[in-house]
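Coming up: chain A.
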Amino acid sequence: MAEYKLSLEGITKTFGQLKANDDVNLHIRPGSVHAILGENGAGKSTLMNVLFGLYKPDTGRILLDGKEVSFASPRHALEAGIGMVHQHFKLVGPLTVIENVVLGSRDDGAILNLAQASRKLVDLADRFGFEIDPDVPVSKLPVGMQQRVEILKLLYREVDVLILDEPTSVLTPSETRGLILQLDQIRKAGKTIIFITHKLDEVMEVSDRVTIMRHGRCVEEIDTAETDARSLATAMVGRQVVFQVSRTKHDIGDTVLSVDGLSARNERGLMALDGVSLEVRAGEVFGIAGVDGNGQAELAEVITGLRPKDAGDIHVDGRSIADASVAQRSREFGIAYVPEDRQRDGLVLSETIARNTILRRYNCAPFQHYGLMDRKAIGSHAARLVKAFDVRFQSLQQIVADLSGGNQQKIILAREIDTEPKLLIVAQPTKGLDVGAIEFVQKQILGQAERGAAVLYISTELEHLLHVCDRVGVMFRGRITGTLSAAEATPEKIGLLMGGVAEVA
Partner candidate 1 sequence: SEFKAAAVLPGSITDQAFNQVVYEGLMKAKADLGIEVAFSEKVKQADQAEAMSDYARRGYPVVIGAGGEFTAAATRVSRQFDDTLVVVINGSPTENVATINYNNPQFGYILGFIGGKMSKTGNGGLIAGQEIKAFVDIAEGFRKGWKDAGASGEVTITYTDDWDDVAKAKEATLNLINQGADVVLPYLDNGIVGVVQAAEEKDIWVTGVITDLGKSSPKANLASTVLDFASATATAIAMAKDGKLERADFRFNLGSPEGHMGTISEAVPADVRAEADALIEKMKAGTFQP
Partner candidate 2 sequence: MESFFNLNLLSDFLSTSLRLSVPLAFAALAGVLSERSGVFNIALEGKLLAGAFGAAVGAFMFNDPFAGIAVGMLFGALAGTCLAVLGVTFGVNQIVAGIAINIFVLGITAFLSRVVFGAQANTLRLPGFLRFEMPYLSEIPLIGPAIFSQDLLVYVMIVCVVLVHLFFYRTRWGLQVRAVGENPSAADSAGVSVAGVRYGCVIAAGAIAALGGCYLVLSQVFLFSEHMSAGKGFIALAAVILGRWTPVGALLACLLFGFFDALQLRLQFNYQEVPHEFFQMLPYLISILALVGLVGKPTPPAAIGKFYRREAR
């Protein structure tokens, strides 16, 4: 057996003028879990896409079991026993879960036998503690579920090398635990795992060895046992990172947002919000915890006007916003919103950075006069935002699709915060961000609270909530099952509420 299961040697990949991977060398031992760490845009996904045959490298070679291979397409990689969970899901929306899982696999002959495949899949899911209905179209699933489908798709194929590109970013803590335990078993079965994540504790827990990437290069490779989270973070970002963004004391003011008995339906016509009431005051950060898909997204959408309500009332500064349009809520009532799915809802991917920074104010002064866009104003506005938020980019005329996920998120955040909102709603704002970026984003959000904005902070990441929020409400099946103050909230209490076990008055 070769010393390395996989070796990537001298991989360079450029997009236009950007060197996304610059002479990268990576060696993976058989039967190990190898973590790859790096800031947003460091080139991790690009490297994995090269390995998986999706991208063709400019130079460099790949050795599998000591033999040089070259994958013209993912099919060849899969045939060689390499599988990948993509950061941005590669799922076919209208197809069911099981159809997505068996797609492209060639072991069941010409005729589809979905029933048999479903049984195999459900067995597999059980082993991970994943609950999944094989016959639902994937597009009807919440993001967290889709993530699970991605992982199951890979496990179902029984490949030798598993590439996992941020598989845990939308899983609940218990699901993450299930996955990590399973990864352990898979490794014990002799398989090799490449694991990309921004969560240092996960790295410390599962990996045997870590590679750190920065600006398209590998800057460090080290055995996990010989390092700790803090030094990993420093190596990754190139500076010291404060792990816990600390809250400075500030005053809580009058009620800004009050939601009263709000009910609404989701796309499938099912009750997604079922009589939700809550209040958020100026300067306060109110967290919404809960397993993904329990009505959090719908709550944000109803408040911002993107989804009609069935019943209930919403007041901002004491005025009802029931009849206000999306634009009015944003401009007159000062509601800013960072949506959960940034690529689907928050950005126009095929548009330039400059134009995306004015998306919600495109027809307001100073960006337009007499119907005409003011390019200068737009340009200087965009330039100011990207500078203030440290967005990594090449040009303001670059399309947003070419930015890494973290930088895309920064653009949305910059755009929303720049309006100095009265009410800031953020949904999963740190999803897929590196530690440095998380720190930055949380600081910005807290900064808004300090300025006097009311903040509604929706997240599935308990730890983040506990760091940032004054109060945390827990959602379960469209209801708020309990609200805890920062002082009384503990992961255990919240965990119980999230499962709907207890209802605290």
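Criterion applied: all candidates are chains of the complex that A comes from, given by their letters.
FYI, contacts are C-beta pairs under 8 Å (C-beta built on N, C-alpha and C of every residue); 3 or more make two chains touch, one makes a residue touch a chain; residues count from 1.
What you are looking at is a predicted structure, and each value in this text was computed from that prediction instead of being measured.
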Practice item. Would you mind pointing out which option among 1 or 2 touches chain A in this complex? Key: 2
Practice item. Spell out the residues on chain A that touch candidate 2 in their complex, using ranges where they run on. Key: 15, 52, 54-56, 73-75, 78-79, 84, 86, 89-95, 99-100, 102-106, 108-112, 153, 401-402
